[in-house]
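Note that this is a trimmed complex: some chains were dropped, and none of the rest were shifted.
Labels run A and B following the written order; every chain starts at residue 1.
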Amino acid sequence: MKLKLSEITRLVGGELTGDGDIEIYGVNALTEANNDEITFAVPPHLEKAVDSKAAAIILAQAIPGLSQAQLIVANPREAFGKLLSVFAPTVHIARGVHPSAVLGDNVVLGENVAIMPHVVIANDAVIGDNTVIYPFTYIGEAAVIGKDCLLYPSVTVREHCRLGDRVIIHSGSIVGSDGFGFVTVGGKHRKVPQVGNAVIGDDVEIGANVAIDRATTGSTIVGNGTKIDNLVHLGHNDVIGENCLFVAQVGISGSVNVGNNVTFAGQVGSAGHLNIGDNCVFAARTGIISDVPANSFYAGFPARPHKEWLRSEAGGRKVPDMVKKMRDLEKRIAELEANR
Amino acid sequence: MKLKLSEITRLVGGELTGDGDIEIYGVNALTEANNDEITFAVPPHLEKAVDSKAAAIILAQAIPGLSQAQLIVANPREAFGKLLSVFAPTVHIARGVHPSAVLGDNVVLGENVAIMPHVVIANDAVIGDNTVIYPFTYIGEAAVIGKDCLLYPSVTVREHCRLGDRVIIHSGSIVGSDGFGFVTVGGKHRKVPQVGNAVIGDDVEIGANVAIDRATTGSTIVGNGTKIDNLVHLGHNDVIGENCLFVAQVGISGSVNVGNNVTFAGQVGSAGHLNIGDNCVFAARTGIISDVPANSFYAGFPARPHKEWLRSEAGGRKVPDMVKKMRDLEKRIAELEANR
């Protein structure tokens, strides 16, 4: 695979400074790129551009004096992402149903699907057009998988759950495991049947080893465009909005309503039965224990406004000095009292 | 599926206020139920009962003036759970051994088992009566699975491990992975063979993507009736009591002894080689680093009595005010000293 810089410019748009005939053989990170590759630079890494071996650099603003060709675009990350797709090594995917796959009764397969070896699809399930299902993935009874989905190896989609279109699920993830619901009677925990399902919207991506529980009744919902990183837990009856980001190892207890465009950084946890408004951002490791209004930037455990958290975090560190200070003040007071 | 309210009353017990001939077609949550469904209400959600569209509401105490039929029982959650089972959509499970399953030598299968497609059972394993094993689940050499167990897709039960009766394991969980045991010699970590096993009691439920390590020697043990949520880690040689609850993402290091009826809320962690007494409750995210006496309610990291944790948490937040205050006091002292 190779493209001239002029062809790349046509592909991603923008303005090229440099020789359009230079041939590019790949895309790579700023500090890793070779002299036949293209890269990109954004703050705070702009000062590393001068030392990059790349043949060309995608930038938002020209940097005077750079030896490399410069391609100036509105959003360098976006342009770079586009080129990654173009240069990506393609994986060979055979369309059709492998003979070792086991399909139940009344399974409906769309056109151009790839059902790889050792897939199991239970009765009455529906698989949309162009969807690719890797080995060892299980689609439960009457589950519905949309079009253009990509399910990696060892995924489980339990019975009656639904995925939208263009959903990507990485290895080891489960959609629709039973919620953690028990009634304790005489010290013993009796299972509350989890008869609801889980419904995943369009364009959702779910990382590796994620667990999304089905609802007790009704549906656990993940809205369109939401992206979930590895090892995340979503409890039963959670209703998650659109275009949210869940970074790795986040855990959300049951019956939490999350608005749109909410970002949970790594290892955040939330108690159950809460409402979290649109556009909230939670710093890494925040522990949410009460409702959070829209547009909040929260941190800490218990969660509070980020500035407040910084202040109280700093507080603990000042105490040793304060203890000394207070001892000193007490001494001075005692002296004043003695001399009264 | 439909039942008259009078039939439901006979089924769960209790006292009905309302028309016993009303036909119920499903069970649902208080705020989700339709007018042909039954629901339940308990504190703190009782005030939402008046607005529920449900045809009937299960309650512990009658609420005067409600328009819906009321079914008064001792434990509304329990009654609701019973009805969930009754109304649950049944999943069709074919009994017998699917021809694509691979069974080793001397495997003993109980009566009425369901060994689904692409299951692998190694030599000398034993599967109890009525046990259901979903696709892609691996049962290791000489492992013993009890009666009436339910193993969802992609579960691994490693060699020589044992499950009791009525055990449920959700997708992606592992029983009997090697403990994390190494001897560091000259800066290199040499593996300590993990030759013990893991033994899971009766009526245990294990969520999705859980990892329970086998013991170095002897057994890692999970007692009868203990329920484990998604993404929980139990280290080698842990001995867990009966009827405990492990909420999602809890991690317990190796060689921890946990009593009966202990609750670990989400994301709790425990250091290894500790003893935790009966009936303890650990708030979310508690970090346990020393032994905990029975009947404790602990929180924080390091773990301490919940009240103490609340106090010290509040402490950090008071510091900024104290700093100001102290500056003021110092000024007043300086003035007194000047006027001495």
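Here is the rule we go by: a contact is a pair of C-beta atoms (placed from the backbone, for glycine too) under 8 Å apart; a residue touches a chain by one contact, two chains touch by 3 or more.
Only a predicted model underlies this, so the values are computations on that prediction, with no experimental measurement involved.
**Q** Can you report how many copies the full complex contains, not just the 2 shown in place?
**A** Of the complex's copies, 2 are shown; altogether there are 3.
Methods note: only the chains that are shown with their structure count from here on.
**Q** Please report how many Å separate the Cα centroid of chain A from that of chain B, as a whole number.
**A** Inter-chain centre distance comes to 25 Å.
**Q** Spell out the part of chain A that touches chain B in their complex, as residue ranges.
**A** It is residues 100, 102, 118, 120, 123, 136, 138, 140-141, 154, 156, 158-160, 172-174, 177-178, 180-183, 185, 187-193, 195, 209-211, 213, 216-218, 231, 233, 235, 237, 249, 251, 253, 267, 269, 271, 287, 289, 301-302, 308, 311-316, 318-319, 322, 325-326, 329, 332-333, 336, 339 of chain A that touch chain B.
**Q** Can you list the residues on chain B that touch chain A in the complex?
**A** Those in contact with chain A are residues 26-29, 32, 75, 77-78, 80-81, 84-85, 87-89, 91-92, 98, 100, 116-118, 134-136, 152-154, 168, 170-172, 203, 205, 207-209, 225, 227, 229-231, 243, 245, 247-249, 261, 266-267, 284-285, 313, 315-320, 322-323, 326, 329-330, 333, 336-337, 340.
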